[in-house]
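For this view, one protein chain was removed and the others were kept in their places.
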Amino acid sequence: MTTRSDLVFLIALPLFSSALLLLLGKIANKWGHLFATVISASTFGIGLYEFFAMRSRSGDARAATQHLFEWISVGTFKVDASLLLDQLSICFVLLITGVGTLIHIYSIAYMSHDLDRRRFFAYLNLFVAAMLLLVLGDSYLNLYVGWEGVGLASYLLIGFWNQKPAYAVAAKKAFVANRVGDVGLSLAIMIAFTQFGSVTFAGVKSGAASASPAALTAIGAMLLLAAAGKSAQFPLQSWLGDAMAGPTPVSALIHAATMVTAGVYLITRSNFIFDASATARLLVVIVGAITLLFGAIVGTAKDDIKKALAASTMSQIGYMILATGLGPVGYAFAIMHLLTHGFFKASMFLGAGSVMHGMNDEVNMRRYGALGRVMPITAITFGLGYLAIIGVPPFAGFYSKDKIIETAFNAGGSKGILLGGAALLGAAITAFYMTRVFVLTFMGSKRWDDQAHPHESPSLMWIPMVLLSVGSVASGFLLSKGSALVHWLAPVVNASDSEGGVELMKPIVVSALALGVVVLGVMTAIIKYGRSVPVEAPEGSLLTRFARRDLGQDDLNHRLLVLPGQAITRTLVSTDYGFIDGIVRAVGWTLGYISTSLKKIQNGYVRSYALLMTLGAIALLATIWLVTL
Amino acid sequence: MSLLTLLELTPLLGAVLLYAVPRQNAKLIKQVAFGLSVVTLVVSGLMAYRFKTNATGMQFVESHSWISNFGIRYAVGIDGMALVLILLTTILTPIVFLAGWNEADNGRWSVRTFYVLMLVLESSMIAVFAATDVFLFYVIFEAMLIPVYLLIGGYGRGERSQAAMKFLLYSLFGGLLMLASLIGIYIISTNQIGGTFDLAKLATLQIDSGTENFLFLGFFIAFAIKAPLWPFHTWLPGAAKSATPATSVLLLGVLDKVGTYGMIRFCITLFPHATKTFTPLIIVLAIISILYGAFLAIGQRDINGLIAFTSISHFGFIVLGIFAMTSQGLSGATLYMVNHGFSTAALFIVAGWMVARRNSSQIEDFGGLQRVTPVMAWCFFIAGMSALALPGISSFVSEFLVLVGTFTRYPVAAIFGTTGIVLAALYVLITVQRSLHGPTTAGNEELKDLNLREKIAIAPVIAILILMGFFPKPILNWINPSSQQTMQAAGYSDPLPKAGK
Amino acid sequence: MDISNYIYLSAILFTIGAIGVIVRRNAIVVFMCVELMLNAANLAFVTFARINGNIDGQIASFFTMVVAACEVVVGLAIIVTMYRSRRSASVDDASLLKR
Partner (left out) sequence: MFTSPHLNYGLLAPILIILAGALVGVGVEAFVRKTLRATVQLWVALATVLVAVVDLFIVRNQRSTTIAIDSVTFDGATVFMQGTILVLAFFALLLISDRGSFVAQASAIPGSQDEVSADLEGKSQTEVFPLTLFAISGMMLFPAATDLITLFVALEILSLPLYLMAGLSRRRRLLSQEAALKYFLLGAYSSAFFLFGGAFLYGYSGSLSLNGIAAAVAASAGNDIFLLLGIIFLMVGLLFKIGAAPFHSWTPDVYQGAPTPITGFMAACTKVAAVGAMARIFYVALSADLVQWRPIITVISIITMLLGAIAAMTTRDVKRTLAFSSIAHAGFLLIGIVALNQSGLKATLFYLVAYGFATLGAFSVVTLVRDSAGEVTDMNRWVGLGKKSPLIAGAFCLFLLSFGGIPLTSGFIAKFSIFTAAYEGGNTTIVVFGVLTSAIALFFYLRVIVLLFFTEPKSDAVSVSIPSPKVSFVLAASAIVTIVLGVYPSILLNTAQSFATFLR
């Protein structure tokens, strides 16, 4: 362990910038975006510096910590505000600050016409700060702060145009779905504390060795729930599509490249839990496999370019989650796919943003077509990303996704075949729907009307796109060359050089298979969408319609959660007045009634008063008589 | 005279001083009252400065015979828990004065009466947390209802006198039950150690379990009404809807804390065995409160009613933490009291401004405020975030401590409690969406954003909310010894980690 | 004759008086019934004095007579005023104060 004193600036700088821009208000309108971008770039600078510093150290010294202050200390519950920068977090730091900075630059142009651009940049910086805290925290609770912080930033950015009610609803939905996941994270922390008396990664790791399997499984399941919430995994996936309500740069940064991958980070970070619990791992791969197919299927039916990409993101993160569930070696591949995905998906989202920028914010791909000619740079950068995601060698996705498919097959037995098969099927569908997106947007015939004047975006926008597409091309090769990333991460995830499990097929066979299904998917898409595409979506088959409705996820949530929730609320509201308060009112009413009746005794006749007295005396006599007898 | 007594007397003397100001000069009255509350704040600050963090037991102790026939003493003293609640009082009072500068103008009575009542209330709230003689506590506990009653009934809105009446009747009813228990424990002390109301001495009594259960219930129901815990809560929404923001802040922010404070200070300390007996029941009630309050909050149309129900949910957390009987639960609950004070204060103050501007408290009448009045909208948003316990804001620390403390002993309860955080997100965000987001509702286009006075009033609250989210340590350092002492008194110790070292 | 019979007599007189108060409407009669009750008590006192063998009871009865006389004075005054203003001595007519 090395102690560093500059880690805090990674978080403090963007946080400060965000607060400053928000507090200064209109004063900062002129320079706010530039300031935020510079800050973001400087965090990237620090990140790079730290990276090289880390590389220059070796062995255990690579991981660095910084103790800031004692945050909470009650009894044995001690949580320090401490940062941990190790091989895993530095990957994220570079991704977040790097991609983040590019997207800052992109946004300067993209948001140039928005009156609230300053606020947008403040939110972006807030996001960067929170995300860095998420990956730098040395304990689950620190992570939690970042975890909710990015949720807040995401909420603010999805609802950036919240004057539109639908967007405000989307933001709320994202936050609430995330909160369900947060319940998982909270409970995981509580179980961890109850079991190990510590919530730091190190403390839990050391405790996990001697913990009961049940506890570990419980923690694992709860962490998975948390990951599912944040990373839009089944069954908490429904918010991601709606989250596209936010400005496109946000979709690129938060809902594609970084925040949504936090679940993968969480599981990877908690490898010591999952390594010790096969059941938890099984749950993870099930969720991953379901989601990767789910997202892929939904992606085939979406006409909204951003929603199609969002579905794709969901599916790709499904791959990563699947990978993390495959044991020590899977973590590295998950992270690798996460990094390459960060490049190519961000690149494609920015491309989509560029298209929208040129098309008056039109998002329906059926109204695009033949845009490749008017937006060549966008088309090329998007195309590179496209090739990367479908896994064409030598683009980035080929390296990372292939490894996952391969590892899935190697999981052993029927489980391996099922998972490998799912991953392979996912790859085929991915090839299909991504080809569909690309063809619908950039090729074929022009379907936009004359009011649209598509044009290439300004340089501030395309430069980041180009840089990202370079990443989409090269990152896979670079990371996997000599298992660079696997070795780099090995100290954190305990991965050994040899890939675990039984080798079902030779890697080359898997690659061939994968390529085969990809070609199949691409061909199908070209055949289906290559020629003419109706501007209005055809009704489509039952499956298509079902996929358009996100495979019924919202309907299911509506029936299972929203309606009963509303019913409970209504019932309780009426119960509160009618029953609980009603009892109190009934007591009052009864007393009043008794009071009125009692006063009937007071009828004004002196003789009846005398009678009452006499009866009273007789009653006393009778009582005492009875008592005495 | 100890500093503590001086602190109690400062606002009271201030109230007297207000009578020297001519009744017509409302502005001067407000300024003097505000000045006095600041003086009180300074005195309390001085006290906090002199407070010895690591010392156990009561500090600033003072004791004089009051009603010698019953061994009743004017006995005051504070530990960390009392200190933080007193500070909460003294900090919030000037803030609500500033925030609600004009809210007394249209009351039933004069502006002066309003501030006199407020200062008397402040004084009695300080005294109630300082009292170490159970009888003294009881007297103040009851007597402080009167100013609140008059404040709601005299300066509130809507069905104010009904709401005020309901509040008073509920509280007095609880108080009477407590009185019965108070007498019971006094008689027991008479038989064992000579009649006394001294808290520390009463804690040493040997009470047979049947009696102890009854005595416990007397105290507990009184506190549960005050806190308020389901199903004793139905007075709160009405009171919150009718009271002025300043009154609501002091009522929900501070006064109701007497309930939870009393549970720790009296129920647990005096009746440890009964506490054990009733803990399961109370935990169930707390869980019901958390979820029930949250659901009802979701179903509210009135913004103040919403805040009231969120408070019921939050009080559920506090009670849960208290009766979890772990140091995290207790400290968390105490911290929660403070945080909830500031968080509700922020909510009520901003909601009060919204209501005053729009002249309606229906959530549906707002909408799109973020475009019209961004600063106010931001303040409301941050207050909302503190209500849903967003990490980075003070309430997160306390809520998490409560849950983690509960989990170590009662995991199932903690799991139920944790689901409350989803509901919290719902009620806050639904309200935010309806009132701040969306297109600007007709009639709201001309609403004015916060003025400088209002900004100055809300700034410290928000600053505290955020600051204490990151640096709760000084306060926890004050609170922790109290929690330890309470646990010792109740005969509990923290559960040990199940695995590992 | 058994001396306890006087006690029974006194009890009967008392009961008659009490019933009279309840059933009679004329204020004077009602008042006379009260006097009857007082005299029943007197009889009891005297009888008990005899039984107990001391004269305390007899003395008591003298006091009672005096007090009863005083009561008559006051009572008649009240009843007469009442009668003058209402032209009726029925106690049932005096029932304005109720509820």
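Each chain gets a letter, A, B and C, in the order it is written, and its residues are counted from 1.
Please note the rule applied: a contact is a pair of C-beta atoms (placed from the backbone, for glycine too) under 8 Å apart; a residue touches a chain by one contact, two chains touch by 3 or more.
Keep in mind the model is a prediction, meaning the values are calculated, not measured.
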Remark   = Note: the excluded chain touches shown chains A, B, C
Request  = Could you tell which one of B:F51, B:F173 or B:F470 touches the chain left off the display?
outcome  = B:F173
Remark   = Contacting the left-out chain: of B:L6, B:A48 or B:M165, that is B:M165
Query = Footprint of the hidden chain on subunit A, which residues?
reply = 588, 591-592, 594-596, 598-599, 601-602, 604, 606, 609-610, 612-613, 615-617, 619-621, 623-625, 627-628
Residues from subunit C at the interface with the omitted partner, ascending = 7, 10, 14, 17-18, 21, 27, 30-31, 34, 37-38, 40-42, 44-45, 47-49, 51-54, 56-57, 59-60, 63-64, 67, 70-71, 74-75, 77-79, 81-82, 84-86, 91, 94-99
Key: Where the missing chain touches subunit B, by residue   = 65-70, 108-109, 138-140, 142-143, 146, 150, 153-154, 160-161, 164-165, 168-169, 172-173, 176-177, 179-180, 183-184, 186-187, 190
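The definition used in the following text is that only the chains that are shown with their structure count from here on.
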Query = Which of line, ring, star, complete and other names the graph you get from chains that touch?
reply = line
Remark   = Distance between the CA centroids of subunit B and subunit C (whole Å) is 65
Task = Please report how many Å separate the Cα centroid of subunit A from that of subunit B, as a whole number.
result = 37
Request  = Go ahead and note the Å separation of the Cα centroids belonging to subunit A and subunit C.
outcome  = 96
Message = Per the contact definition, I'd like the list of subunit A residues that touch subunit B in the complex.
response = 22, 69-77, 81, 141, 144-145, 147-149, 152, 155, 159, 162-165, 168-169, 171-172, 175-176, 179-180, 182-183, 186-187, 189-191, 193-198, 203, 206-207, 210-212, 215, 565, 568-570, 572-573, 576, 580-581, 584
Request  = Using the touch rule from the top, collect the residues of subunit C that touch subunit A in their complex.
outcome  = 18, 21-23, 25, 30, 91-92, 94-99
Query = Which bits of subunit B are touching subunit A when the two form their complex?
reply = 230-231, 233-234, 292, 295-296, 298-300, 326-328, 331-332, 368, 370-371, 378, 385, 390-392, 396-397, 400-401, 403-405, 407-408, 411, 414-415, 418-419, 421-422, 425-426, 429-430, 432-433, 436-440, 470-473, 476, 480, 483, 494-501
